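Note that this complex is displayed minus one protein chain, with the remaining chains in position.
By letter and in written order, the chains are A and B; residue numbering begins at 1 in each of them.
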Amino acid sequence: MEEIIVITTKQADFIEITNEISLYIKNQNLQNGFVYITIPHTTAGITINENADKDVKNDILMKLSKLVDNDSDYAHFEGNSKAHIKASLMGCTLTIPVANKKLLLGTWQGIYFCEFDGPRKRKVWIHSWKSC
Amino acid sequence: MEEIIVITTKQADFIEITNEISLYIKNQNLQNGFVYITIPHTTAGITINENADKDVKNDILMKLSKLVDNDSDYAHFEGNSKAHIKASLMGCTLTIPVANKKLLLGTWQGIYFCEFDGPRKRKVWIHSWKSC
Partner (left out) sequence: MEEIIVITTKQADFIEITNEISLYIKNQNLQNGFVYITIPHTTAGITINENADKDVKNDILMKLSKLVDNDSDYAHFEGNSKAHIKASLMGCTLTIPVANKKLLLGTWQGIYFCEFDGPRKRKVWIHSWKSC
């Protein structure tokens, strides 16, 4: 397992980590197989979405915040229930195929760490297995 | 494959199954690899979220029910479209790494079976593969 650190600077943000995952594959010399990404957090997520126009990630964050809004019915004492809900909506694990030492992603796909309760110092855990 | 049974007692509820997954790993004597969890249901889900304060799961359930509300436009004859929608929002599969016979989870992460159309007798299917 390899751990990478993501320093988030906003309350909510999408931080692209595609390059970090590609570097892991290179360092592991993983020819063909699968890379698996997870986070040990419950107020953050991982997702794949467009990395060409940064307005896309901002629109996703904006609409998620409108959907999962402040609510006087929240009971959790830490006051960050919104972040927990968004975390489950995005999910916290991803599996991506690797072929010829490269991530098999679409042209516009990037891998994002989704911060919903920042700013914080966050961890991303990367694993892999070979095709067999 | 191993099947575990989850008896749900409410219409909507999150039931933690982390201990059951840990027991599976012990029984399988899985040293290093991945455990994979799925459910054969379309009105339930699986998610990872905080297991310290039970208000978190209740807040998630509450907000999901406000988002995916009753709607006279639903056409499905069984009347449980809300449950089907929540199921796809949470997802029905999870892959989690295992190292030294232990689930690699964060300090506050628990694995939850998400009941959205209970009470029912539900199944969780557990698989695994070794690192190779």
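The definition used in the following text is that contacts are C-beta pairs under 8 Å (C-beta built on N, C-alpha and C of every residue); 3 or more make two chains touch, one makes a residue touch a chain.
All values reported here derive from a predicted model rather than from experimental measurement.
Peer 1: Check each of B:I39, B:I60 or B:I111 against the chain that is not shown and name the one that touches it.
Peer 2: B:I39
Peer 1: Can you list, in ascending order, the chain A residues touching the missing chain?
Peer 2: Residues 34, 47-50, 53, 55-56, 58-60, 62-64, 66-67, 89-91, 94-97, 99, 104-109, 129, 131-132 of chain A touch the chain absent from view.
Peer 1: Considering the whole complex, not just the chains shown, which residues of chain B touch the missing one?
Peer 2: With respect to the unshown chain, the touching residues of chain B are 1, 36, 38-42, 67-68, 71, 73-78, 81, 84-85, 87-89, 91-93, 95, 125, 127, 129-130, 132.
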